[in-house]
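With one protein chain withheld, the remaining protein chains of the complex are depicted in position.
Order as written gives the chain letters A, B and C; numbering starts at 1 within each chain.
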Amino acid sequence: MNPEFILGLVLLLGGTIAAAFPVPKTYLNRLINLEISAWGLLLLMLSYNEALALLTFGGVSALSVYIFVRVIQKKEAPA
Amino acid sequence: MWNEYSIGLAAAFACALIGFLALVWERDDLHKLLLIDLVETASLAVIALIGTDLSEALILPGLVVGIAELLALSQIYLTKEGYQHHPVTRLNIEVMMRSPAPVIISAILVVYGIILSGFTGGGIAGLGIVFLLMSRSFSGDFHALEMASGISWALWVAAFFVFMFAPQWWYMALMGAAIGILLKVIAKMSLVGAMWGEPE
Amino acid sequence: MQEGWIAVNNIALMAFGALAIIGALLTIVERDPFRKLISLGILVGGSVPFIVDRGLLDVAIAVALIAPLSTIFILMVCGRGDQ
Partner (left out) sequence: MTPQEAALAVCAVIAVYAAIRVALEPDTLRKLPFLNVLSFAVAGSIALLIPHPLSIVAAAAYFVGSTLESNAIASTYAGGLDRRE
């Protein structure tokens, strides 16, 4: 039980609850709360020294944020 | 009984359960898309808890499938709801448009990605290119990208044949396949980045 | 000297863990998107030293450059301030 493991689990749980039930229920709030659980998973991978998976997850999560932002912008654009 | 693995597994399954519950109660399609990403995070945590090289080997394909699925689902959503041709605003941040900072950061990311090679390097270098294309208003032709895509297919097939017929040169084949997938992912990701200002 | 080094490192890491917890709690509690993003910056600042402490310095460089990029991506959908 190293500190990264405990911290990662706490962030994963907190981020999941916050992203599942965001308080003002907007797309933006849910997207930002998803980032918390992503950092929790990152710390969890760090506690097992999975460097390559960690690096790939960082890149892919930033790309998926980009895709979500594009979809949200197109949806909320004035038609 | 309650060692590290069990505690982690219980927490990860609790996360997956919460995600699926929220998915059941959700009505809006875009919210559902966001929740799918949440469920993916929880299930990757279950795999990461194995904690050996096996988990690393299982997480990488999971991430590949996740990003491909997300791209496809977002395109389907946009087409279905008829939002395909809505205009999108560009990035209007002073630091991004008027300074060399984006160029330097994307140069570091691209060089580091090319050193890494494989899907990881492709993702990171592609992210750098997406960021560069987003901060500079870029519009050009993409013949070079199509050619890179074709070259990567050829490299891949050649590496496969080397694996099949001349296994003693496996290292060369491995490097060929890694460079092929690097080119492929970079080409795809920069296409995604250039799609940004496409409609109107 | 080695013992003392490890002890101070542990105290500093506890401080960074507290930083990450503060950042996560603030991010959950806040309602305005800009305040949420600032709190997310605190969370990132608490998490990166853990990667450095493991000795994965190349990963730390990449993650420290990627994390602001996703914040900037989110900022694009954040609206135009208070006008």
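Definition applied: contacts are C-beta pairs under 8 Å (C-beta built on N, C-alpha and C of every residue); 3 or more make two chains touch, one makes a residue touch a chain.
Fair warning: this is a prediction, and the values are worked out from it, not measured in the lab.
Contact with the undisplayed chain is limited, among B:21, B:76 or B:101, to B:101. Residues of chain C in contact with the chain left out of this view: 1, 4-5, 8-9, 11-12, 15-16, 18-19, 22-23, 26, 32, 34-35, 37-39, 41-42, 44-46, 48-49, 52-53, 55, 57-58, 60-61, 64-65, 67-68, 71-72, 75, 78, 80-83.
We take it that only the chains that are shown with their structure count from here on.
For the interfaces A-C and A-B, the C-beta contact count is higher for A-B. Between chain B and chain C, the centres computed from C-alpha atoms are 22 Å apart. Centroid to centroid, with C-alpha atoms defining each point, chain A and chain B lie 14 Å apart. For chain B, the set of residues touching two or more other chains reads 89, 124, 127. Across the assembly, chain C contributes 62, 66, 69, 76 as residues in contact with two or more other chains. Interface residues of chain C, counted against chain A in their complex, comprise 13-14, 17, 20-21, 24-25, 27-28, 31, 33, 36-37, 40, 43-44, 47, 50-51, 54, 56, 59, 62-63, 66-67, 69-70, 73-74, 76-78. Considering their complex, residues 3-4, 7, 10-11, 14-15, 18, 23-24, 27-29, 31-33, 35-36, 39, 42-43, 46, 49, 51, 54-55, 58-59, 61-62, 65-66, 69, 72-73, 76 of chain A touch chain C.
Those residues of chain C lying in contact with chain B across their complex are 58, 61-62, 65-66, 69, 72, 75-76.
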